[in-house]
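Note sheet for the following structure.
The complex appears here minus one protein chain, its other protein chains still in place.
Now for subunit A:
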């Protein structure tokens, strides 16, 4: 490794420059499913960030003693246990929201973002840096979810975080809610749009040409 990145850049890089959702395209399943409203998106983000930080801390603490042959199993067991504990806490203290998040909290276990960070970063770094990196990635995920969730809730119901921003026709206003925004396809559209917009503003995020499929014959020749 060349110069060790500073703590600040470990924390802030994943927010936009290395955003796990828009750049690395990780953790999409949940990102698309829970963004129908800002409240569920925020709860899911908080749950994922908590799991990410705790699993990074635990795995980083025992990193020198994880046998290589079973390292993925050890990581998944730790992540899965944390997810169950958090799911139980949600069911106990945030019952309504846990009903709306349904299976997606349990699916944090299989969120490639979590395993990706523990496998690539926590296993090689001390707990403090691993937790910072996890927190940064959790916040980056939260940011992407917040943006998509805000757009979907605003145009799907005319509200933001439960506050009626655009008066809907039902309530005597002028805004007709776009119910497409509350369905899964709009999640894909918005995420695609978001990735496109980010890569237009920050051209270094675009993939290298050799990673693109050779759909033009002159590229192969």
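Here is the rule we use: a contact is a pair of C-beta atoms (placed from the backbone, for glycine too) under 8 Å apart; a residue touches a chain by one contact, two chains touch by 3 or more; residues count from 1.
One rule holds in what follows: contacts and distances are computed from a predicted model.
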Legend entry - UniProt protein name of the chain not shown, from "Iron ABC transporter permease", "Bifunctional adenosylcobalamin biosynthesis protein", "Plastocyanin" or "Na(+)-translocating NADH-quinone reductase subunit C": "Na(+)-translocating NADH-quinone reductase subunit C"
Inset, instruction - Touching the absent chain in the whole complex: find that residue among A:74, A:147 or A:161. - result: A:74
Inset, instruction - Touching the absent chain in the whole complex: find that residue among A:29, A:85, A:165 or A:197. - result: A:85
Legend entry - Touch list for subunit A against the chain that is not drawn: 62, 64-70, 73-74, 77-78, 80-82, 84-85, 88-89, 91-93, 95
